[in-house]
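Excluded from the complex is one protein chain; the other protein chains are retained at their positions.
Let's look at chain A:
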Amino acid sequence: MKPLLKASHVVEMFGGLKAVSDFNVYLEQGELIGLIGPNGAGKTTAFNLFTGVYQPTSGEIEFDGQSIVGLAPYQITQRGIARTFQNIRLFSELSVLDNVKIAFHDHVKYGLLEAVLRVGRYTEEERQIERDSLELLKIFHLKDKAYETAKNLPYGAQRRLEIARALAAKPKLLLLDEPAAGMNPQETQELMEMIRWIRKEFNLTILLIEHDMSLVMGICERIYVLEYGHIIAHGTPEEIQNNPEVIRAYLGGAS
């Protein structure tokens, strides 16, 4: 079987800076994979390449057997990749519930006329969206905050809301950019459970960037290590933990 996502020889240049070079990654259906590396290694850039925010300078990215190079971010989301952002990007002035409802957009069938005249599929579909949104909020312990303004949520809750919103887009592949950043150890532990659970429940493939090693080592099946845009190691958590290249990259020192 073909991998769900396959990046081959991807290069991304920012002026003279090679943010990502000769990047090769594959994700099998249903896997939970980690992407780690020091600050500025190019992890977020990789996500931006997968989601169409940046276009690769060269190389090929295939999703579900088809090239996604050249597609706009919304088209890639419609094909089944959803993401969260390292620097949280919620619809901050809107309610928690509306944040999630918005992401159902591509799955709504009623048309403009039905919406404006409030006939046909409008009422039933809107009711369904509200039900499904509240259901997602419940999974992430946000249901009792459904009518609060998103920007008033604590940091950890905002990160969870980003995941709930991404799931509303009904993706096959979920990209999480530092989902545990700013969370305390207990919140991180809960988040780990949630990530495991949603993968099973929603039949997801997940790629996550994380600095929290206990989280990455605890839930990922395979890990890619990035440094200065290059993949310096790839393997199971045990292999990565004992890899001298990785230890050197993380602890510094002469190479």
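The rule is simple: a residue touches a chain if its C-beta (ideal position, glycine included) is under 8 Å from a C-beta of that chain, and two chains touch if they have at least 3 such contacts; residues count from 1.
The rule is simple: contacts and distances are computed from a predicted model.
Given the options "Pyruvate dehydrogenase E1 component beta subunit", "Branched-chain amino acid transport system permease protein", "Cytochrome c oxidase assembly protein CtaG" or "Nucleoside ABC transporter membrane protein", which would UniProt use as the protein name of the unshown chain?
"Branched-chain amino acid transport system permease protein"
Where the complex has a chain not shown, which of A:32, A:103 or A:220 is the residue touching it?
Within the whole complex, the residue contacting the unshown chain is A:103.
Who touches the missing chain here, A:115, A:139, A:181 or A:247?
Only one listed residue reaches the unshown chain, and that is A:115.
From the list A:6, A:83 or A:159, which touches the chain that is not on show?
A:83
Please identify, in ascending order, the residues of chain A that touch the omitted chain?
Output for chain A: 51, 53, 72-74, 77-78, 82-83, 85, 89-94, 98, 101-106, 108, 110, 112, 115-118, 122-123, 126, 129, 134, 146-147, 165-166, 168-169.
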